[in-house]
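Note that one protein chain of the assembly has been removed; the remaining protein chains are unaltered in position.
Right, subunit A next:
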Amino acid sequence: MKAWVINFSLNHAKRVYLLMAIVSLGLAAFIPTIQIDTDPENMLPDDQPDRVFHNQVKQEFALHDAIVVGMVNDESIYNTDSLSAIHQLSNKILTIDGVVNPDVMSLSVVDNIEQTGEGSIRFEYMMKNPPSSESEAAEIQQNVADLPLLLDTLVSGDGKAASIYVPIKDKNESYRISQAIQQHIDALNTDDQFHITGLPVAEDTFGYEMFVQMGISAPLAAAVIFLLLLFFFRNLTIVIAPMIIAMATVLSTMGLLIACGFKVHIMSSMIAIFLMPIAVVDSVHVMSEFADRFKPGADVKQVVKDVISHLFRPMLFTSITSTAGFASLALTPIPPVQIFGVFVGFGILLAFIWTILFMPAYISRMSEKQLKALQAKLHGDQQSLIARFIPKLGLFSTSWSKAIVIAFMTVLAFSIVGIEKIQINDNPVRWFKQDHRIRIADRVLNDHFAGTYDAFLVLSHTKGTAYATELLQRLTDVTEQLEDSSLKSKLTTLLNNTSEQTFNASEFIAVIDDAFFAEEPVAAEAVDAGLLEQAMSLLEQYQSETQYFTQPETLQYMASLQQALNKSGVVGKSNSVVDLVKTVNRELFSGEQKDFVLPDSQAGVAQTLLQYQSSHRPQDLWHMVNPSYSRAVVWLQLTSGDNQDMLTVMDTVDAFTKQNPLPEGMSLKWAGKTYINVVWQDAMVSGMLDSLISAFIVVFIMMVILFRSIIFGLMAMLPLSLTITFIYGLIGWVGKDYDMPIAVLSALTLGLSVDFAIHFIDRTRSIYAKTGDFYKTIQLMFEEPGRAITRNAIVIAIGFTPLLFAPLVPYITVGIFLATIMTVSALVTLLMLPAIFNLGKSKFFPKQQDNQNNEFK
């Protein structure tokens, strides 16, 4: 098989080229249909329960994604100019297509409820028209200060910032809409500063920056690798070969990903830059080996054949182990990470196949002159920095073996302590750089307001079914006595289609009510009328008892929960129907703080709410409670979107419910993007551990098979284990948050650093088999093999550095850590393995009786 492939490549070069071109261009043809996905919610599968619930809540309470426009005036926004600017801008925003107009929140469209002179109450627009005098502006300030639902949400507590919440129908439109808003802002005649933020804007901008990354960083990586290879091999013709392989691999992989219908997420946008350096690694081995073996006048094809047969096994194994490392990401419960892992894995295997097929064809078709030049130049390499440094490393590792092992053990101990310190934390806004306008807006607005990050505490109530069963029985009894046959059959049908679980009192009330309101209504004196009235009163009683979130005791519980949250200092502010009821109640009575309380009866609450519904925006009520009053939402505003902070909030709620158990029948669940982030972060950490462990086991088994030795299998796992521990220890010590890109690193480290160990052990054993002398072996190891490993480490490490120039933080993180990982794992391999071999040489390399018979193949 191996021989057939090589022969095919050598004898049918043109067919190989054609095949490669067809596959690559065929798959690349799908790339223009690329779709970007920037929604952090997609870190969870569609059917993940928390995500499903989150969307259900969003739908039920009409909580649209919103663009937040912030305005800051260093003195105060309560002046005629600033308020006029808000008024003007709000009006303009209402004309933008795609904005959910009735839900826009701004001083100019929300209601004020207040007492007027003669002890009457009034609902009116807070700022129907811009104030014409400073005293009118001051009056608005007074009014806002009185309304807890607006203060610190629409105007900051310090009065220096105001906001406009612009809910949008489709978040994919947020770029166009925020551009339109920006245009209107530019047209304003004001000195106030404006900021546009909100999750939809962040996501959209992120998508844009992702394209920039792919358009700039990936070609830049290609350029860096090209220059690096040119530096190592000093021959343009041969260096083009790995570049072709890298291009073909990247284009095919991205093309296939898009052709499969996957959207390009932040993770998959990194595929190109990941594959580029990895794809050239195999060809680097082939080229090094070829340059080493080729002597002028030799049969090129034969040399190529030898090189490929010699490298086939280690290359296959390193490709498979790297693939295993990446493919293990498929075990994480996070779809974008799964896709990333699987496709990088695919790309690595593809790169291996192209290397085996393409390199022999390409090299064998190079001219004699070029081959000579290549050979001559590479031998000059003997005196290069690497060539001079590497043998010293070898000497050092054997003469200071104990010290090296002790040093690594110490590092290991420190690393383990560091791992304990790791903070799991992520916040998609932090994916932008510190000076990005979105980060600035985020900082400024959260500085002034109670917070632009949302979390929703969803309280639901389910009435026991026993009550419904009893009621249904009584309704059946009443129905049977009815005289009007059409009404009777209508109710019977409804009863037959209703179970205790699906029972909805309003449905029955509607049918009975229809009877009274029919063209020919049930006569008041008829028998049926009495029966229906009886049924109606039962239903109404049931309904008011199940309208749970109008009951004062329930609202009182919510109030104390909110109070606990507000006091804990972990939330900027909490908003719920409780605040609304208290505010209306206060204005219905004296308008003074003493009446900022809940009414003491359910009817009182219901009537207060009826008053609220007589405003300009009755629909606002349904953002806080559902129309059947069986579910309510407490909207928490947080000044930080960090998982850690969200977790503190959740802990505070847990502590509260532990001390004050939820009333019977009430359940509490979380929704909101900030919470969703916590969920996928959590899933990521445990998922990563699973993926790491399984990849570790798979790779270990492969190593045992490759080396046909458990002890060498263990040795092969040593450098990567040390590297992973060290990297995560470093992350802990440095205080870098464990976020998504960091989590993915473990799999990458595993897949990439095992390569060095494979090559090192394989070559050590084969050289030892020939020489039979340990010290001689080590000395030889730090010639060509040591150089090859170092060269590859440098190619990959430097190949990733263009990520440092990426506009988004996760890319930078990955760039820095990958460079570190490559350096560390190459160092560990080159220092630790020979040191351990040295210390246990009697065990690893028992004195051979007869060198000739024991040659390792």
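Just so it is clear, contacts are C-beta pairs under 8 Å (C-beta built on N, C-alpha and C of every residue); 3 or more make two chains touch, one makes a residue touch a chain; residues count from 1.
Basically, contacts and distances are computed from a predicted model.
Q: UniProt name of the unshown chain, from "Response regulator receiver domain-containing protein", "Outer membrane lipoprotein-sorting protein", "Rod shape-determining protein MreD" or "Nucleoside ABC transporter ATP-binding protein"?
A: For the chain missing from the view, the UniProt record says "Outer membrane lipoprotein-sorting protein".
Q: Can you tell me which of A:187, A:610 or A:693 touches the chain that was removed from the display?
A: Considering all chains, including the one not shown, the answer is A:610.
Q: Looking at A:30, A:175, A:596 or A:622, which makes contact with the chain not pictured?
A: Of the candidates A:30, A:175, A:596 or A:622, A:622 is in touch with the missing chain.
Q: Using the touch definition up top, pick the residue from A:602, A:691 or A:820 that touches the left-out chain.
A: Only one of A:602, A:691 or A:820 touches the chain omitted from view, namely A:602.
Q: Using the document's definition of touch, tell me which of A:55, A:544, A:771 or A:823 contacts the absent chain.
A: Of all options in A:55, A:544, A:771 or A:823, contact with the hidden chain holds for A:544.
Q: Just to verify: which one of A:510, A:527 or A:710 makes contact with the chain not shown?
A: A:510
Q: Touching the hidden chain in the full complex, which residues of subunit A are there? Just list them.
A: Considering the whole complex, subunit A reaches the absent chain at 59-60, 62, 95, 101-102, 116, 118-125, 128-129, 506, 509-510, 513, 516-517, 521, 524, 540-541, 543-544, 547, 550, 585, 588-589, 599, 601-608, 610-611, 613-616, 618-619, 621-622, 626-628.
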